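Reviewing the structure listed below.
Shown here: the complex without one of its protein chains, the others still in place.
And then subunit A:
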Amino acid sequence: MNINLTLIGQAIWFALFVAFCMKFVWPPISRALEERKQKIAEGLSAADRAERDLELAQEKATANLKEAKEKAAEIIEQANRRANQIVEEAKDQARTEGERLIAKAQSEIEQEVNQAREQLRKEVSALALNGAEKVLGGEINRDTHKQLLDQLAAEL
């Protein structure tokens, strides 16, 4: 238990080891730990940000989907309206066409009836004239009684 130069020797060891650790051990390790701490903090904040982004994206997606649905419904409605319109138009057209055809047919019929009536009248007047000629024998001249005959024919 003698106190001697060992004191100095140990102090030199001590100083050497502390100097070594101060230069080559502590700084790199504590720097690495600090960097890792920062890295982890960054990672956590990035995760937070990503979560928020995801939420935003989901909201956006939902909004888009809703809009798309509304648009689709609108388009369908428009298409339905257009179809109805087309059907209506077609019906109208068909009706007018039908009416026109009917009117045409009626006028043709009328015309034919008139013609037939005209012809019949002529034939009747001719018959009547022939009959009267046969009854009266030549007395009746077609030219002289023309006015009378025509009047008769018109009355028929």
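Note that contacts are C-beta pairs under 8 Å (C-beta built on N, C-alpha and C of every residue); 3 or more make two chains touch, one makes a residue touch a chain; residues count from 1.
The rule is short, and it goes like this: contacts and distances are computed from a predicted model.
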item: Protein name (UniProt record) of the chain left out of view, among "Twin-arginine translocation signal domain-containing protein", "Substrate-binding protein", "sn-glycerol-3-phosphate transport system permease protein UgpE" or "ATP synthase subunit a"; value: "ATP synthase subunit a"
item: Per the touch definition above, residue among A:32, A:68, A:83 or A:126 touching the missing chain; value: A:32
item: Contact with the hidden chain (one of A:22, A:54, A:103 or A:116); value: A:22
item: Hidden partner interface residues of subunit A, rising order; value: 1-11, 13-18, 20-22, 24-26, 28-33, 35-36, 38-39
